[in-house]
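The other protein chains are all here in position, but one chain of the complex has been omitted.
On to subunit A.
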Amino acid sequence: MLEVFHSLLFSTLDAAPALVFAALGAMLSERAGVVSVGVEGMMRTGAFCAAVAALVMPTPLAVLVGMAAGAGIAGVHGFLSIRWRSDQVVSGMALNLVAMAGGTFLLESLYGPNGTPAITQLSRWNLPGLSHVPLLGALSGHAAPTYLALTLPFLFHLLLSRTPLGLRLRAVGDKPHAVATLGLSVPALRWGAVLGGGLMAGLGGAVLSTAVLDRFEQHTPAGLGFMALAAMVFGRWTPLGAFAAALFFAFGNALRIGLASSAPWLLDLVPQGFLLALPYLLTLLVLALQGQRGHAPAALGTPYEQESR
């Protein structure tokens, strides 16, 4: 029993980073008032670019390339939604479609439908003192992103609630005109948040192809970006809330894998499709239970125009 739990915990921690990073990125952008439905596309871009880059450079560097790629495509979203004040949901969905189609096209024309060639995964770290402690031992043996994912939410929390920049970001998401009348630049703050969000989403994607898998696959990130959005909403747009929600969803993922391997008899009772859908069903269930989006930033999705009130 303990062993089952240990392995569930272990695979939760393996699956969590991508969700945590993407959820934090989406939250950053949305707290500043820019809708982030494009996070799936940003993840996919980051995952693809990191996998390709890892073919020619050390994997840790390739992860940085993936982050930059995420920020780059987030820049397109920023350009449309901040500079041109287009509908942020439409812009984000367009991003998702472009990343979906573009990723498939590039993958098939460069490497064929089965994914990029295998790359060297990020190395896993053994924490010598912990490996043999029951349960806590599950903390050992992960790649760097896992440990980053366990610390970053707290840094984000500090950023948002305890720094001047965080105060301004929160203000710009709730009442941009108030920020403008104080002589601060609304576009600059929103650009920063959108690009920062892109970096995080790109990181989430890069983790998928360099730590969870060892290549970019046709379907990456397979809806994880939307799950990250759900985690952000469930976490009420707070870093620690999104973190907890992302861990919960990652646990759902681990449960699916765990059930399929440790209790094969289940597959006789339940169709495999149901197991595959489990994390997504969990996401739906959670969102349905939470109901209204009462905790969203007040100016979320509203383009900022100076000469209007």
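We adopt the following convention: a residue touches a chain if its C-beta (ideal position, glycine included) is under 8 Å from a C-beta of that chain, and two chains touch if they have at least 3 such contacts; residues count from 1.
Quick note on the criterion: contacts and distances are computed from a predicted model.
Chemist: I notice the complex is incomplete. Of the names "Gluconate 2-dehydrogenase gamma chain", "ABC transporter ATP-binding protein", "Hydrolase" or "Helicase conserved C-terminal domain-containing protein", which is the UniProt protein name for the chain that's not shown?
Modeler: Going by UniProt, the chain not displayed is called "ABC transporter ATP-binding protein".
Chemist: Using the touch definition up top, pick the residue from A:L135, A:L155 or A:A298 that touches the left-out chain.
Modeler: A:A298
Chemist: Can you work out which residue in A:P113, A:G183 or A:P264 touches the chain that's missing from view?
Modeler: Of the candidates A:P113, A:G183 or A:P264, A:G183 is in touch with the missing chain.
Chemist: Which of A:G72, A:G141 or A:G166 sits in contact with the chain that's absent?
Modeler: Considering all chains, including the one not shown, the answer is A:G166.
Chemist: In the complete complex, the non-displayed chain touches which residues of subunit A?
Modeler: 158, 162-164, 166-168, 170-171, 174-175, 177-185, 294, 298, 306-307, 309
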